[in-house]
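This is the structure I have questions about; it appears just below.
Excluded from the complex is one protein chain; the other protein chains are retained at their positions.
Here is chain A:
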Amino acid sequence: MENKFVNSWQMEAGKEKDVILSSRIRLARNLKKYKFPNKSNDLEKNKLIDMLRSKLDFLNDSGFEFYLMSDLDEVEREVLHEEHLISRGHTESTTTKALFLNNTNHLSIMINEEDHLRLQILKAGFEFSKIWEVIDQLDNQLDKKLEYAFSDKWGYLTSCPTNVGTAMRASVMCHLPALVLSGRIDNILGAVGKFGLTVRGVAGEGSSSEAELFQISNQITLGFNEKEIMEKLESVIQQIITEERKSREYLLRNNYIKLKDNVARSFGILKYAYQLEEAEALKYLSRIKFGQDTNLIKENIDQDLFSKLLFKIKDAHLKYNFGNNLNQEKLNIKRAEVIRNILNEE
């Protein structure tokens, strides 16, 4: 099957990837005079889609594909969501939603999500300045063709008052196993809140503690410019990276055998299991990543195992690659098989 929706951007190189899996910037934009999606009827929303599709046709020449969300099947939509290329909301009520997607640069433009336009860019590792340049330029290109809803006082006008101003949400996905294991996580993340940042536990979009993955993003969008918002986020993240690494060293010094046992067991389970649930698989993969990043694991394993499998072992990806009709039991079997195959390769 052609993999046009499977992006695997997560596998690319990036800074500080032992702690920061990915960076993302999202800009919300609305059009002047048009009612926001929450106040528009289906006809109005579809007219807007047609209008944007023709005004933004230049995007087709810069690597974007246009999709009506209703033209994608459920698995394709879920795959895009699992890859973080579209939001959960954009997989629902699909008859009034559309998407411009640029797989090469991991750019997406969601149409009729909460706002008329949501521009988003993703990059593996900790890389804000690079992705800001790209999305800023894309925003300027759109700006030339459209008339944005903007106020001198309050900046870019958005459906939700929390986004008003820069309408920018910058976030990182970080892997913080040592802070979780050492019990320091609550203190650290609590402190993060004081800097106007928000933290969410993520993993399979659910069980936070399982894979020790957290998403940290700016909460405030009004009163600071884009660079200031990113700098503030970066400086806090930099400290979290330092603390996570400190905790890793501390744990290695004081709980070496316990950690080694834990990592090795995780490895053993993934190498030999025949049925794995998503959260379970993520949990053990997270431990193996931890083992690799701390040299606890000596086995010859693909250094990028976690990035390689993070999306691939999710339900929709399995369905996409192995058949839409897989039920939960078969998915669990398939998931174990995919992981086993990679771990037993060499």
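We take it that a residue touches a chain if its C-beta (ideal position, glycine included) is under 8 Å from a C-beta of that chain, and two chains touch if they have at least 3 such contacts; residues count from 1.
As a working rule, contacts and distances are computed from a predicted model.
A.B. asks: Of the options "Acyl-CoA dehydrogenase", "4-hydroxybenzoyl-CoA reductase beta subunit", "Spermidine/putrescine transport system permease protein" or "Protein arginine kinase activator", which is the UniProt protein name for the chain that has been left out of view?
C.D. replies: UniProt lists the chain that is not shown as "Protein arginine kinase activator".
A.B. asks: Among A:22, A:103, A:182 or A:217, exactly one should touch the missing chain; which is it?
C.D. replies: Answer from the full complex: A:217 touches the omitted chain.
A.B. asks: For the chain left off this view, which of A:5, A:34 or A:100 is in contact with it?
C.D. replies: Final answer for the missing-chain contact: A:34.
A.B. asks: For the chain that's not shown, point to the residue among A:4, A:47, A:130 or A:145 touching it.
C.D. replies: A:145
A.B. asks: Could you pull out which residues of chain A are in touch with the chain that's been left out?
C.D. replies: 24, 26, 30-36, 38-39, 55, 81, 84, 87-89, 92, 113-114, 118, 120, 136, 139-140, 143-162, 164-166, 168-169, 171, 189-190, 193-194, 196, 198-202, 205-210, 215, 217, 219-226, 229
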